[in-house]
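Omission of a single protein chain aside, the complex is shown with its protein chains in their original locations.
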Amino acid sequence: MNELTGYIVLSGIIFSIGFAGVLLRKNAIIMLAGIELMLAAANLNFITFWRANWQGDDITGAIFVLFTIAVAAAEAAVGFALVLAIFRHYKSSEAQDYNSLKG
Amino acid sequence: MGWITKIFWLTAILPIVAAGLISVLNKSKKKTAAAVAITSLSCSCLISIISLIKVIELKTTKSSAIFITNFDWLNFSGLKVQFGFILDPLSSSVAVVVSVVGLLIFIYSVGYMASDWNFTRFFCFMSLFTGAMLGLIISNSILMLFIFWELVGLTSYLLIGFWFNKPSAAAAAKKAFITTRVGDLAFFIGILILFATTKKLLLYDNGDGCLEATSLKLVCNLAIFGGLFAGTVISILIFIGAMGKSGQVPLHIWLPDAMEGPTPVSALIHAATMVAAGVYLVARMEPLLTLVPSGTSGISVASMVITYTGAITALIAALIAIAQFDIKRILAYSTISQLGFMMMGFGAGGMAVAIFHLITHAFFKALLFLGAGSVIHGCQGEQDIRFLGGLKKYMPITFAVYAIGMMALAGVPLFSGFWSKDDILHSVSLWSVSKIPFYIGVVASFLTAFYMTRQVFYVFMGSYRYNKDSASHSSEHFPHESPAVMIYPMIILAIFAFGLGFIGCPFLPLIQKFLAYTEIEHKPDFFIMTLSSAISISGILAGWFLYGLKPVKSSQHPDILELKAKPFFNVLNKKLYFDEFYEATVIKLTGLFSELCLWIEIHIWDGLVQLFSRSVVLFAWLGRVWDEYVINLGFDTGCNGLRGVGQGISLWRNGKVHRYISVIGIAIIVLVLWVVWLAG
Partner (left out) sequence: MSLTFLILSILLIVGATAAMTLKNLVHCALCLAGVFAIFGLIFIYQNAEFIGLIQILVYVGAVAVLILFAIMLVKGDKFGETSPFINSWKLGVFVSFLLFLVILICVLTSKLPQPTEGVGYISAKVIGRELMTKYVLPLEVVGLLLTAALIGGVFLALKKENTLTNKKIKNE
């Protein structure tokens, strides 16, 4: 198992932890945090593959990470604002209470 | 200065653009609106003055000074609709007059309309009005001219009805619009016939326009309507259009009512824009209107019609003006009378004579209206001259400028009105067809001097007779002089009203030479000059004798003419029953016709419509039966099944976020495995 595989497995573990957090926690804020964790794990993959396949000036992987960070930041801002707004309405931050759209 | 011919058209476009800008302004932005309007009009004023200088320069060096810029507006196959701009002595001089007078009126309006809540709308309309008039002046296509002509009509409607919450203003606006519409219809038919015969819309197009030799020859030799020549028919129709706009009898009735608008609007309508449009149209069409069938010589039928109409208008309007009490209405009738003079001058002496009077009249009539506005402004909206009086004491500057305007209108020697009216009388006296218009003109000039003197004595002399019944005068109130922004435009106009005549006096006929297409011999005619001075002075003396010697004491006191010749005065006071006549004939007939239409509507068309609608209802009923018992039955069954399935599925969607996420996770797992197995 070389170093590349180690990084990818690490990224997979973090991704799974993040996914488990989203899936298991009641609190909507921690669910969002889990999503951030998953995004960061994906970034780790990008960096790893970019570095493993080094071709001089081609920095597409790094640039992709930059954009992912920006999008994640935007997502976090909107997500937490949404949680706040929903909290005002339901007076609860627990995701299982947000169920007025059920069939 | 060659560039000026390229941008001459801006003179009309700028105010229209300004109107567009003002129309999107906030209502509270009064200063911006006024600034935009005045700036744009100043620019077009500057452009028109520079182009006038350019044209004068060319006219003195070369004989021809016509610039035309033509372009295609629409291009169907085989039929081109062309528009164009023209810069020649006629258009440049009238454009200068319109923009200068308009600019002064704009400045005046800033003071006059200062407290009006619709200030920005007012300037929007005024800009559009002036722009439309300037566009009319510079048009080189008869269709484009007609478009601007209608724009002038529309904006005059908007402005006369500016205070639209006043029923009389709304009615006056409607009256102006409909009356001029009668003339416009005739004008449009004239355009159509002209286009049908010549296939041309451009007025001048380097020998290919409809006012140039080829077309004129074609038009004057073509007989239509059994014996009538096309040229004559077109000329008369175009003149009817001009009659509507320029308030010639019998289409003059809208002009006095147009006084319902704000006074600057009246000034603009009467001096520079609206009524000048008719005279300008006639002047522009001169080659066509003076056309006689080839092989014959003499005076064209259209010219004769124009001369007689003008003479009759001049006399009737002057008579009616004697017996009016509204300060603006007297001026309105004097405008009609002066327009009659212009038409008479055109018929007898050609375009230059009419335009000279148009120019001088524009200045002194604008001055008189602005003076009247100043009086109304100073006396809290009082317009009845019986309730005014003695204003010389309260408004000295207004009195001074008003007196200058009045003397110019009355034709006191050396004032501008004297020279232009003298020119008209001179050419009418030489008219080969008949001497009657000349005598009518003399009488009308006498009456003009008389009624203006009467008005001035009523308004400015004697003592102030305020209206005791009117609520606005309950408190101690005396007239006051107007603010400077209103005074200065009037002073400038007064200078023009006095001095402008010298550009066309018989000793130095500059403007006649400048405007006329052909050289005309101008000799000072001392007999006519003496005669017209004598007429105007005797008119003023008669007015002074009747109204000046014994000043009007009280507002209840009847007019002195009413005492002396009651029936005569009453008929005149009722405006010769023109409105009543129309009421009894045209309007009655229209009413009867619409009654007839109503009857047909109810008894014939309505029955048909009812039958049709009944059959539709029957058909719809049949359709409903089919729908309900055949189609719906099947559809309902399908729907119920679908609903059952939906209910089953919805159980899975329990509103728990975590359930959804785990479904997503399982889906990802399945997908990945599937992809891996497929690949591997």
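The letters A and B name the chains in turn, as written, and every chain counts its residues from 1.
Simple rule for what comes next: a contact is a pair of C-beta atoms (placed from the backbone, for glycine too) under 8 Å apart; a residue touches a chain by one contact, two chains touch by 3 or more.
On a predicted model such as this, the values are computed, not experimentally measured, just so you know.
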item: Subunit B residues touching the omitted chain (full complex); value: 658, 662, 665-666, 668-669, 672-673, 676, 680
item: Missing-partner contacts on subunit A, residue numbers; value: 1-10, 12-21, 23-27, 29-30, 32-34, 36-37, 40, 43-44, 47-48, 50-57, 59, 62-63, 65-67, 69-78, 80-85, 87-89, 91, 93, 96
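Keep this in mind: only the chains that are shown with their structure count from here on.
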item: Gap in Å, rounded to a whole number, between the CA centres of subunit B and subunit A; value: 73
item: Subunit B residues touching subunit A - in the complex, by the definition given at the top; value: 649-658, 661-662, 665
item: List of subunit A residues in touch with subunit B within their complex; value: 19, 22-24, 31, 95-96, 98-103
